[in-house]
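Every protein chain but one is kept in place in this view of the complex.
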Amino acid sequence: MKDKKMNLKVRVEKTFKDLFPLNRSLTGKGTEATFKYLKDHFLAKAELKSLKSGTKVFDWIVPEEWNVSDAYVLNGNSEKIIDFKDNNLHVISYSDSVDKVVDKKELLKHLHTLPKYPNRIPYRTSYYQKDWGFCCSQKVLDSKSFFGPFKVHIDSNHNKNGKLSWLECVKHGKTYDEILISAYCCHPSLANDNLSGIVLAVLLFEYLSTLETKFTYRLVIAPETIGAISFLSQAKTNLIKGGMILSSVAGPDNISIKDGFNKEHFVNQAAHLALKKCVGKEYLTYPFVPNGSDERQYCAPGVDLPIASIMRSKYHEYPEYHTSLDNLDFITSQGLLGGYTALRKAIEVIEKNCIPKVTVLCEPQLGLRGLYPNLSSKINSDDKDIMMNFIAYCDGSKTILEIAEVIEVPVWELFIVYDLLNEQGLVEHKENI
Amino acid sequence: MKDKKMNLKVRVEKTFKDLFPLNRSLTGKGTEATFKYLKDHFLAKAELKSLKSGTKVFDWIVPEEWNVSDAYVLNGNSEKIIDFKDNNLHVISYSDSVDKVVDKKELLKHLHTLPKYPNRIPYRTSYYQKDWGFCCSQKVLDSKSFFGPFKVHIDSNHNKNGKLSWLECVKHGKTYDEILISAYCCHPSLANDNLSGIVLAVLLFEYLSTLETKFTYRLVIAPETIGAISFLSQAKTNLIKGGMILSSVAGPDNISIKDGFNKEHFVNQAAHLALKKCVGKEYLTYPFVPNGSDERQYCAPGVDLPIASIMRSKYHEYPEYHTSLDNLDFITSQGLLGGYTALRKAIEVIEKNCIPKVTVLCEPQLGLRGLYPNLSSKINSDDKDIMMNFIAYCDGSKTILEIAEVIEVPVWELFIVYDLLNEQGLVEHKENI
Partner (left out) sequence: MKDKKMNLKVRVEKTFKDLFPLNRSLTGKGTEATFKYLKDHFLAKAELKSLKSGTKVFDWIVPEEWNVSDAYVLNGNSEKIIDFKDNNLHVISYSDSVDKVVDKKELLKHLHTLPKYPNRIPYRTSYYQKDWGFCCSQKVLDSKSFFGPFKVHIDSNHNKNGKLSWLECVKHGKTYDEILISAYCCHPSLANDNLSGIVLAVLLFEYLSTLETKFTYRLVIAPETIGAISFLSQAKTNLIKGGMILSSVAGPDNISIKDGFNKEHFVNQAAHLALKKCVGKEYLTYPFVPNGSDERQYCAPGVDLPIASIMRSKYHEYPEYHTSLDNLDFITSQGLLGGYTALRKAIEVIEKNCIPKVTVLCEPQLGLRGLYPNLSSKINSDDKDIMMNFIAYCDGSKTILEIAEVIEVPVWELFIVYDLLNEQGLVEHKENI
């Protein structure tokens, strides 16, 4: 067990290291290479799906495929003061090609820095407005080397005949009812947001593949927004009963949940119960708001999928967010594996939860089944009380989670009670949730 | 604008002065003259409706038409110590005729005063029990001139072939759905309760006539209770979606609302929002109770019209209520015009409220329509967040008022957001409320 954990830790760290440098975006080679790596190292059965550039999906159009092969800025001495090969944040995502000499004033219009954090390169995109642009640290801009005239060079390509891809993997359960596990993959060298979510998702799915499950699980790793929209345009969403977004899960802070649209939903509750069990009460809860990540799509009116988000150092909440400091030094494999343990616990709740219904009228004769203390003096045992109390609510109208809430008993104890009673044929589950 | 306000002020004051002296009651010449004045000066299109005396309306019978031409009391010296011509509160409304000499003991059985307020004449009625009677100040009763034998004279007429009238005016909107504006007119020389309500109602209706509205608005000015019942007996109440009673709206106190039966109703909410906007948080709220004014009829079981009441110095709540001190000195035109401004704001809410529904699945591409900041670094603007948040609740199940409550944004901002999105075809309203 210890060994296995060790192996996991090693694998997580290797994956972080291998995937961090790839230049991911909505489309392009960095993203495709990431998918190939995940298939090769974790999920051989995963399937690559794609839509052609220009395809209309709901209110959106699949963008052109974008690739960049080189990009730099030379100063008046022809010294490279900004180089895409050093850090792929240096180029704005979806930047146009450019190759000309510009003065400082012109360059500054296309150059983004973070004056408050002079050492960091910001992360910027311009997906839907054609422009060229660089990002660099304020320190570079303030240095002696920063003098013109500047040679700006970006060798990028927007391919109208390209495609947008995403990775899907299905683990079949006893029913068609699906739980969605979703992570977004469009960020280049940013470690917590959201390389970490991708790695946790594939680890969790690898684990799921070893189980016999009630639910069918579907993994989706796609570029944010347009990727989720593309997936939804193809998905049988009526089968999806709930899901989780894994986002920013390896930072230094405590695990947190962002509630879904319906916070009473069993997936949401399962996540809370798992975190309470694994982390204690210190975990943070963010209320549902329809901004953030792909919950904007999954929870949109008419889509209405109940999705909770699991995070550690939530986007917007840590100062390294969307800068070059969200790097491999910012995250830890322990952080990620803590989330992994909690999510396995959440899966346990999701799988074991059901709507129990007692099979007999009136009180069952527990004594006949060895479930009742034989001498009435011992009647007051807590276990018997919990069992009787549980049975009294097994009227086919409540889930085990809901009964746990009403009778104020930890759900983990009720799962054991349910199994005991179910073995005796006294309680059955009514139907799938 | 200033000028127009000035004109309004002058008109209000002239109307107060012209209508105050008329001897209004359930029926009769004073009431009819009031209606004629309102038609002539404000609402030429208003229609006079009536039912004949003796008509059965629900549990009631339309009373005989009552008029009084003269009434006085002479003392032992034949001096007029009480004279109807000085103040029409001196005669009990619906008093029988009388012409005889009585001693003090007999007179006191028919004479009403307010010992606690010796300078005031009380207001009394005896609509449904035949009797004769006078009201006067306690001061008169305590004066040296008050000695018998007394000659009591009331020349009044109960006409079995008379009628009960009320005024109705309709302002057609795009739909048949009606909003009712109601005021009662049966009180003689009492200024706040309810000459003020009548004047505010016609002013508001004059304003409404200049608008293109979604709702149809119906004004009803009728004697209290039996007038409202008569109106209801003829009305298509299924078309009335909600309404407001204007009562006692020009006194010196802060504006107040008495909630209707269903305080979540949009008319009720609109009134609250308008007052919050115009008056601040100082306005008073009275809970619904089924006594008071014509809400007893409009909110009766089986009638069930959601009606809020707007007031300034609410009936029963000011000591001048139902006495001769509820006169032109008690009220102000500014008081009334403050209510006028608030009601126009309430109408704005009523008209602009709807059940919005997003027209696309998933997040709309706001950037394409110039509704999204182009550089992702500016994503966090409050306006965009409000817009996204609003869209997320445009699922066709909630009114804009309800969404404003949920996302804690002033409804006035959401009206602007709705218009912006509606122009782009991204949000439509589902159906009439």
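First chain written, first letter: the chains are A and B, and each begins at residue 1.
We adopt the following convention: a residue touches a chain if its C-beta (ideal position, glycine included) is under 8 Å from a C-beta of that chain, and two chains touch if they have at least 3 such contacts.
Keep in mind that what you see is a predicted model, and the values were worked out from it rather than measured.
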From B:Ser50, B:Asn67, B:Thr125 or B:Gln138, residue that would touch the chain that is not displayed: B:Thr125
Option from B:Ala222, B:Val303 or B:Ile403 whose C-beta touches the chain left out: B:Val303
Absent chain, residues of chain B that touch it: 58-60, 112, 122, 124-126, 128-129, 225, 228-229, 232, 289-291, 296-297, 299-304, 316
Chain A, residues in touch with the chain not shown (by the definition above): 357-358, 360-365, 367-368, 374-377, 385, 388-389, 391-396, 426
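Throughout what follows, only the chains that are shown with their structure count from here on.
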Between chain B and chain A, distance of the C-alpha-averaged centres to the nearest whole Å: 58
